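Removed from the display is one protein chain of the complex; every other protein chain stays in position.
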Amino acid sequence: MSEPVSALGGTSFQGFATIREIGPLGMITLRAKGLKSLDKAIKAAVGTKVPAQRRIEVNGERACGWMSPDEYLLVLPYAEVAAALAAIARELAGEHHLAVDVSDARAIFRIEGAKATQVLQKLSPVDFATLEPGELRRSRAAQVAAAFWAQDGGYTLVCFRSVAGYVMGLLTHSAQPGSELD
Amino acid sequence: MLILECPYCGVKAEETELAPGYEAHLKRFGPGSSPEEFEDYMFARKNPKGVHFERWRHAYGCGKWFLAARCTATLEVFGTYPAQTSEPPADIIAKIQARRPDWQPDWKGTK
């Protein structure tokens, strides 16, 4: 079997901020609500607690983000998805839920540098001044859906795989040297 | 451009993050319903100048449908609330009546 490849093969751009496509990264969409074993399932899958509304709990390479009242995004190493799905199935056996591998449906970018916020400020109708640490924001980047959160002095942005090229184009445009805000 | 607060995720979303779903609190009429009932369900939409209940989806966000009570003339928003209800909650009604004393409840379910 071939090695999994990310949408853009790890491309990058150095502007007034650094843009890197990262991945492939393991991702699981978990849909569940009000289950007594949910905390155990998420703990078993990525080792975090259940995130509160709009939060993302980060545990090293693993994380769990709140996507909606009945949806969570689990982030983990690509190779561990099958084991995590098995763990969730075990913990939530008999309870109504849906856990599905979406690792390949996504593209992930890192936006880094002192002015990383400005790159996103040009694309998303989001008040970054009020975006709290550990807050996962779902919005749009120009014309496509995107989710992002502040992490390690920059931002991690997730979008759909098919528009990875478009999003890379947006981020590249926004990070052009000379186009800093202020 | 409107801002509506999504009652599910608490985001004050702007209109470009939302998808409109038109009139709220419609009662579905399926097989066995009369032509009049079906026509009313399918086609007879209110277009009030004033208080209106609408469906909105937080499309570029949590993906959930929610309902909004707002004034179509002044664009004042009286409140948003989850879609899992067949009529507006009492606190929304109270807010509307405080701002619009002459207004009478008029969603489809009240007929």
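By written order: A and B. Residues from 1 in each chain.
By our rule, contacts are C-beta pairs under 8 Å (C-beta built on N, C-alpha and C of every residue); 3 or more make two chains touch, one makes a residue touch a chain.
Please note the rule applied: contacts and distances are computed from a predicted model.
Chemist: Please identify the absent chain by the protein name in its UniProt record; candidates are "Sarcosine oxidase subunit alpha family protein", "Carbohydrate ABC transporter permease", "ATP-binding cassette domain-containing protein" or "Aspartyl/glutamyl-tRNA(Asn/Gln) amidotransferase subunit C".
Modeler: "Sarcosine oxidase subunit alpha family protein"
Chemist: For chain A, which residues reach the chain that was dropped from this view?
Modeler: Within chain A, the residues touching the omitted chain are 1-2, 4-7, 24, 29, 31-32, 70, 78, 96-98, 100-106, 118, 121-127, 129-130, 142-144, 160-166, 169-170, 173-174, 176-179, 181-182.
Chemist: Write the list of chain B residues that the hidden chain touches.
Modeler: 1-3, 14, 19, 21, 28-33, 35, 38, 42, 55, 57, 59, 63-65, 74-77, 83-84, 99
Quick note on the criterion: only the chains that are shown with their structure count from here on.
Chemist: What does chain A use to touch chain B in their complex?
Modeler: 53-54, 66-69, 71, 125, 137-140, 145
Chemist: Which part of chain B faces chain A closely enough to touch in the complex?
Modeler: Touch list, chain B to chain A: 8-11, 14, 16-17, 59-64.
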